[in-house]
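Sharing a structure with you now.
For this depiction, one protein chain was excluded, whereas all remaining protein chains were kept in their positions.
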Amino acid sequence: MNDFSNALSTAFALVTSLDRDLFEIVGLSLEISLTAVLVATIIGLPAGAALALSRFPGRRPLIIVLNALMGLPPVVVGLVIYLLLSRSGPLGSYGLLFTPTAMVIAQSVLVTPIIAALARQTVADLHEEYDEHLRAIGSGPLQRMATLLWDGRFRLLTAILAGFGRAIAEVGAVLIVGGNILHSTRVMTTTIALETSKGNLAIALGLGLILVTLAVSVNAAAMLLGETAHRRYG
Amino acid sequence: MNDFSNALSTAFALVTSLDRDLFEIVGLSLEISLTAVLVATIIGLPAGAALALSRFPGRRPLIIVLNALMGLPPVVVGLVIYLLLSRSGPLGSYGLLFTPTAMVIAQSVLVTPIIAALARQTVADLHEEYDEHLRAIGSGPLQRMATLLWDGRFRLLTAILAGFGRAIAEVGAVLIVGGNILHSTRVMTTTIALETSKGNLAIALGLGLILVTLAVSVNAAAMLLGETAHRRYG
Amino acid sequence: MAADTTDTNGLLPMVVDAVSYRAGDQALIDHVSFRLEDSRRTVILGPNGAGKSVLLRLCHGLLAPSAGAITWGGSTPAATMKRRGLVFQRPVMLRRSVAANIEHVLKTQGIGRDRRRGLVSAALDQAGLKSLAHRQARTLSGGEQQRLAIARAWLLEPAVVLLDEPTANLDPGATRAVEELIIRLGATGAKILMTTHDIAQARRLAEEVMFLHHGRLLEHRPAVEFFAGPRDPDAADFIAGQLIN
Amino acid sequence: MAADTTDTNGLLPMVVDAVSYRAGDQALIDHVSFRLEDSRRTVILGPNGAGKSVLLRLCHGLLAPSAGAITWGGSTPAATMKRRGLVFQRPVMLRRSVAANIEHVLKTQGIGRDRRRGLVSAALDQAGLKSLAHRQARTLSGGEQQRLAIARAWLLEPAVVLLDEPTANLDPGATRAVEELIIRLGATGAKILMTTHDIAQARRLAEEVMFLHHGRLLEHRPAVEFFAGPRDPDAADFIAGQLIN
Partner (left out) sequence: LPALAAAESITVASTTSTENSGLFEYLLPKFQADTGIEVRVVAVGTGQAIRVAKNGDADVLFVHHRPSEDAFVAAGYGVKRFAVMHNDFVIVGPASDPAGIKGGDDAAQALAAIASSKSLFASRGDDSGTHKKELSLWQTAGVDPAASGTSWYRETGSGMGATLNTASGMNAYALTDRATWIRFGNKGELVILAQGDPVLFNPYGVILISPERHPHVRADAGQAFIDWLVSPPGQTLIGDYRIDGEPAFFPDAIETPPTE
């Protein structure tokens, strides 16, 4: 398969050529996915924790739906957001369609259930251990949530990284709401899809290689940061 | 947005029309994704557990890479498998390209890292508690893995469901290796992508609705099964 | 010591009225009724599995009775929780440093940073954990964990303290120190409700004894009377160190 | 009792040679050396945080010494692990039923289903947990958990049993039963190495005492001599129930 070796040398050539377009695309990919993961974390962690801690009628169905939403099809998310942001949609006046903001929104919608569902499980596990103590000292619901999220922060990292993985690899939704516009909303995955459709498989694979390398770097950075903090602050 | 209400009535009409094509597509989607998740579980759970339990040089980088592989871009996975299975590829003689088997392979590749990475975290958490006891009774590596996977089986369900979510929602890889061939490799997500490209947004959304409903059903079934077993066998 | 509703912060009398607690088809606590009127030190005795820990949890409001009612000075256990301290038989250690474990309780109670610092350092001193302040609480030895748990419960000088086997893992010196602390606290008017397996400790500390067996309250009497001659034959066997069924 | 290397399955003499265990810059076990030659009952005494639990873990091979070496009859602790039983101060309960917790140990040792059934039922009987066989182990009371842990360690009648505060949560009757069991086991030639905070228990059980303080082994003598008059002033304070530093 000369395609594979081609891919490798293509990836290498792409990176060493210091291609400005490539940097733009890589930068935008990171910017969008990291922002989306940030948003999803801010929403998903408390939501997952709340679901793990509270007892209310309809909680179990809600957990089932939340778990199911991890399988939200990107294309459908893209479509719904497209219809919402479209000029003839309810939020059309903001002119967000085909902008990076729209892509952040789409990825956030996709990733929030993933982070929330995994956080729910993680917090529930820790809660099993902490529950009685926290109740005994009269800890309120919000305080309990804060304690569990804080003490579980290193475990929650895996959930957040799962969300990041989904975001950075996602193509269906960002293609629809971003439009894959050159110099504007073109990210790594949409470029890979484009090159694939052009039959430029080596370039597509090369870009894929760069994308995976990127994902590895972000993961490594997150884990190293987490561990340094773990060691320093216990 | 009449598109949304259209989508709802379209979904309803599609289901009530008992359309044979729809059943074929839904059935194939489920068959492929459930098979892929089964394969990924059989590989991913022990792999994740092994990574949580064993200590060897290069283990930490491996964990980082595994976490990063949760962000494997489907299109790239699709491409690689396409090149491997293509007639001119190394595995071309099996004639698997554009068959459901190829799609199962692609989804398994995508989902295994997800299940393995999440399983690693879950098993590591439980291990923290069990470690000393298991070592004290002289439990070997395989026995330890078995004990932890068994005692953690209800928590691992969330990891498996995350994998299922990814599989059933995935379109990039199955499109390339399956070819979205009518009556042969057409699944729900590829149909949604097709209807979207035709501009039939209501149908696409309707199918999306059915897909999400399907995902909810599978999740509900898995959780109910898990809980019944939990209650019966503790 | 006489009833002193001022010192016990309006939490007394504590009334347990026909309380049962069921898990599945089994009654772990079986129709138990009693009143605690005053701040005497009450010790719950009973064999393993008698229901002592379950009863303490019910009293604190961590479990809700399957039948019957519990009130502290007329209020529910949950409403008065913050005014009581509880030490579990198997204390929970947060994944934080020793000092942070103590500070967490204070934060929960909404105490400001400045006051917290002083209180944490005083509690560490008293528990003899000063040198371990920055250690991960989960790496503490068995006795150190129990000391930390007691320090956490003591922290705000609650009007009522519930203790479940507080000295099971303490060395003789620390046991003596905790016993002295319990007596001192009781003397200031706080109510002590505790369990212990150590008959000698019960003799030293109890002013009032409750004997629990199979989830039923079989005796509830002044300690002097109880130790002089329990009415219940099981209780007699128990304090004689016999296995009872 | 004389040295009996047959009964102790070739595990004796056990030699601890200049062992230190460090966490960070702190020596939790500090240059400790001793030999256990025979199957007398050895009791490790010492205040909270002395390093007793760490020492037992080192002996069993759960921790590796930072310096020095430990051997059991010439073999490493890890290689001989299955021939010893260990009871933790805070026992780990698998998320399984009581019976399954016991059976798990047997499965680990590769014992067939038929033999397992009999052993499990005998162990449940002895621990007084028969009626709780199908209960989730994690819902057991403190004392019941400790009984289960002891039953698990006893199961295959190991040649050496290490026990860390085995009766801390047991009621007087159960404590007596465990003490009798320990004496019975010792009499059959098994080696007992245990810790306790209960001085009275130490007096009843110990044939040999090791006094540990700040990770250092300060005394290692026959029990009669030790209790008659410890040489170390801290040890004297300790058995007198004083706080020591």
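In this document, chain identifiers A, B, C and D correspond to the written order of the chains, with residue numbering beginning at 1 in each.
Convention: a residue touches a chain if its C-beta (ideal position, glycine included) is under 8 Å from a C-beta of that chain, and two chains touch if they have at least 3 such contacts.
Because the structure is predicted, anything quoted here is derived from the model rather than measured.
Q: Since one chain is left out of the picture, which of the remaining chains does it touch in the full complex?
A: Within the full complex, the chain not displayed touches A, B.
Q: Which residue from B:Leu97, B:Leu161 or B:Met188 sits in contact with the chain not drawn here?
A: Considering all chains, including the one not shown, the answer is B:Leu97.
Q: If I consider the whole complex, including the chain that's not displayed, which of B:Thr10, B:Ser29, B:Gln121 or B:Thr191 touches that chain?
A: B:Thr191
Q: Of A:Ala13, A:Leu62, A:Leu142 or A:Leu182, which one is in contact with the hidden chain?
A: Of the candidates A:Ala13, A:Leu62, A:Leu142 or A:Leu182, A:Leu182 is in touch with the missing chain.
Q: For subunit A, which positions touch the chain that isn't shown here?
A: On the side of subunit A, residues 31-32, 35, 86-89, 92, 95, 97-101, 104, 179-182, 184-185, 194, 196-203 touch the unshown chain.
Q: In the full complex, which bits of subunit B touch the chain not displayed? Write them out.
A: Residue positions of subunit B that touch the missing chain: 82, 86-88, 97-98, 175-176, 179-182, 184, 186, 190-191, 193-194, 196-201.
Throughout what follows, only the chains that are shown with their structure count from here on.
Q: Go ahead and note the Å separation of the Cα centroids belonging to subunit B and subunit D.
A: 47
Q: With centres defined as the mean C-alpha position, give me the subunit C-subunit D separation in Å.
A: It comes to 29 Å between the two C-alpha centres.
Q: At which residue positions does subunit A touch at least two other chains?
A: none
Q: Determine the shape of the graph in which chains are vertices and touching pairs are edges (line, ring, star, complete, other).
A: Chain contacts: single closed ring, each chain with exactly two partners.
Q: Could you list each pair of chains that touch one another?
A: By the stated definition, chains touch in these pairs: A-B, A-C, B-D, C-D.
Q: How about subunit D: which of its residues touch subunit B in the complex?
A: My answer: residues 57, 60, 62, 81-82, 86, 88, 91-92, 94-97, 104-105, 107-109, 136, 152.
Q: Residue numbers of subunit C touching subunit D in their complex, please.
A: 23, 46-49, 52-53, 89-90, 128, 132, 139-144, 147, 164-165, 168-177, 197-200, 237-244
Q: Please give the residue numbers of subunit B that touch subunit A in the complex, ascending.
A: Per the stated touch rule, the residues are 1, 3-4, 60, 63-65, 67-76, 79-80, 82-84, 89-90, 114, 117-118, 120-122, 125, 155, 158, 161-162, 164-169, 171-172, 176, 188-189, 192-193, 196, 201, 204-205, 207-209, 211-212, 215-216, 218-220, 223.
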